[in-house]
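These notes concern the structure reproduced below.
Here the complex is missing a single protein chain, while all its other protein chains stay put.
And now, chain A:
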Amino acid sequence: MGKLHRKTLETGVEGLGDSYFTESLALSTPPDDPDPLDSNLLLRELQWLLQDATGDVGRSQNPDLVPLRADLGDLYGLWRERVLERRPFQYVVGCEHWRDLVLWVGEGVLIPRPETEVVVDLVREVVIGRSGRGDGEEVWADLGTGSGAIAVGMGGVVGERGRVVATDLSEVAVKVARFNVERYALKDKVQIRQGSWFEPLEDVKGKLTGLVSNPPYIPSRNLPGLQAEVGRYEPKLALDGGESGMDHLIHLCEGSVSYLKPGGFFAFETNGDEQSEFLVDFMVSKLENSFRDVKAVADFAGIKRFVTGFRS
């Protein structure tokens, strides 16, 4: 693999400037782009790209040389894809930093969003609140797991008695999720099964301690107007929520009635205020007496992003 002079790395972007990267930065905001990239953000992504591309300096024999995981020319190619073709940064570097995890992501799986990190916190709170109660095994499910982010995150918080079963319809997602589970040595804790929503969960029907999901929730009519990185690259299967965006959410709510055990917890991510409010109302009035403590929970941007509650 390539070598990069340490001086270049320390002085950062300017050092690489003449030949490569500043050219790309200059290209980063074409005047006709209606949805331009933020140059500060790009600069930070570029630093991360270099960070990911450079190996351990300590292991280099010459302290002035930094080993590179990819050829400079290849890096440049990747960066052009990022800037000119708007390929998501996470696909470019092949990973997403999510919570305290570094997850493998690639085309074919949704890149886990920062908002979704909170789902794991919601689960952790419930686990802590339940501790000391009961002594049997506790099974948690993550439906439509994608890269396996929530499932791996949950694997770390469900406690000694807990285990996680995660499902996804997509073959690619199942492969990526399994890789991420193994990467964090959670093979005995987190199981990935292929299939649609509840289909692979017959064996735990009515026994789930908790059920979470970040299902596709964008209304179909909004798909054409999505941000370039999302619309051009991320899988429609993970985004398209049908006409109202709520097809899958409703399916999940209904399924929860029979799959959760009494007292079981659920948390779903939604498109925001409107969907969350609708779901709360739907679960309280349409699925009456099935659930208790149903409420909308805001994300850090103040948007009612999640609906949580318990099976009666």
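Here is the rule we use: a contact is a pair of C-beta atoms (placed from the backbone, for glycine too) under 8 Å apart; a residue touches a chain by one contact, two chains touch by 3 or more; residues count from 1.
Just so it is clear, contacts and distances are computed from a predicted model.
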| item | value |
| --- | --- |
| Omitted chain, identified by the protein name its UniProt record gives, among "Mitochondrial import inner membrane translocase subunit", "Peptide chain release factor domain-containing protein", "SKP1-like protein" or "TP53-regulated inhibitor of apoptosis 1" | "Peptide chain release factor domain-containing protein" |
| Contact with the hidden chain (one of A:Leu65, A:Leu122, A:Leu169 or A:Leu226) | A:Leu226 |
| Residues belonging to chain A that touch the chain removed from view | 10, 38, 40-41, 44-45, 48, 88-90, 97-101, 110-111, 113-115, 117, 214, 216-218, 222, 226-227, 229-230, 234, 238-239, 269-272, 299-303, 305 |
